[in-house]
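This is the structure, below, for whatever I ask next.
Shown here: the complex without one of its protein chains, the others still in place.
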């Protein structure tokens, strides 16, 4: 019981002021991927370890648990990690650390339109770290035996390489039987470089049949004292349609390793949030983030 | 992780026997605002403290998590507390301690028809205690940027004063763009007095445009040994319509500081529960309450 369980999570709530191209300015309180998780492990001997996790979205602006996040059972050893359940696909994992505005108003899923999937019913393998290289693969069944309504299958593979200040990532993903019956192939590459207080990174994605677009993001940051200045430029270039740009600039203040406060400005020709208002808009977001 | 998180909550379940004015007597098991919460804080130095909470209703009669309760992130210091998320409005906070049947069959929200709101997306400030005086203010945005469906804005202010056995409270609240588009203004005053084993309290509310009513409640209690005898009279006086009364009497037995058992009788001309049956009714409620 309790001794075997670690409780962890994150509270990330922002107050957003948004000025749409048409219509009045508005403001709102937003929960940004806040979560509560339970996890544990057991040493099974012979270098084998049982791992499990139950992680759930928690709406810190309106209260209440939401949909599940990474949730699985698996085995880990010198040969790598095998797990199954709900998990980020290898493509989502591949460039995640290059999303320096992750879950914030300037999140690259919003600014660059990158499609990231946390797949139900996933079966995944993560390799050990080979001198900086990690390989990940996952497959998702396309049947719905347990009646959860998830029919769409997928497979996704990724490679990540880390060495000194350099980070490189590449991923390929195929999604079958999505809503509407369409299949989709997309691939993505990313690179990052750290040099002292400076970081710079970029991601390019070809989101084949899914959104039929090329997607670009370039971002960088500079640490000074307990603060970090961040900037990002992104572009969505649809196969049919015209390019649209977005950019963001932000200042983080770290109270501690676990707690930060930030303010950022973002401007996007294709919107910053999937909901009201849509279309061209700019916004200022003030947020607090606490990990526990 | 775990060391930083406090788990707390309350199990409050009753067995209710209800005799409606028309129709058969019934009985049922009822979860009364049972809850499970997670909270924590971090000392940020310079007298500043990060605070957070995720508190969720748990149905202890039928199982399962329900809607969120007070859930927020904020900062606390000598200057008071700033927090945002989901929270009781200052008006709800103002006279809460005068609801001596709180969450029970004789709850003043049922007997006196007092409207208490736990607001989504609230931004609130609580002052330090100035020689017994505490001021609270909150504002709720009227936009829905994050797509949660909460459009109605509000602001609410309250003052509470505690000194010796005396307690005084006053609050004003304005609700905009409620369902149906109506606005509402209401204000509320309350007073309580403790003298030895005796307590007496009263609340008066003018629920302007919301229910268009004046609402009254007077209650008192007497402690003897580990027991408490409680009684309450309440009245709803609508602007258009006739007055209706309700009263309740109850006996609490405290097994410990954390656990009590009670039995109470309530009678109301305007019903005790928003669901079946409605209308004039009386009831007996046997309950157990355990805080953890």
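In this document, chain identifiers A and B correspond to the written order of the chains, with residue numbering beginning at 1 in each.
By definition in this document, contacts are C-beta pairs under 8 Å (C-beta built on N, C-alpha and C of every residue); 3 or more make two chains touch, one makes a residue touch a chain.
Remember, it's a predicted structure, so these values are computed and weren't measured experimentally.
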Can you tell me which of B:31, B:89, B:156 or B:268 touches the chain that was removed from the display? B:31
From the listed residues A:61, A:91, A:122 or A:289, report the one that touches the chain absent from this view. A:122
Looking at the full complex, which residue from A:72, A:125, A:187 or A:216 touches the chain that isn't shown here? A:72
To test your reading of the contact rule: which positions on chain B touch the chain that is missing from view? 5-9, 11, 13, 15-16, 18, 26-31, 34, 36, 58-65, 255-256, 258-259, 273-277, 288, 290, 292
Interface residues of chain A (partner: the chain not displayed): 1-2, 4-5, 7, 38, 40, 42, 44-45, 48, 50, 52, 54-56, 65-75, 84-86, 118, 120-123, 141, 143-148, 150
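Basically, only the chains that are shown with their structure count from here on.
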State, to the nearest whole Å, the distance from the C-alpha centre of chain A to the C-alpha centre of chain B. 39
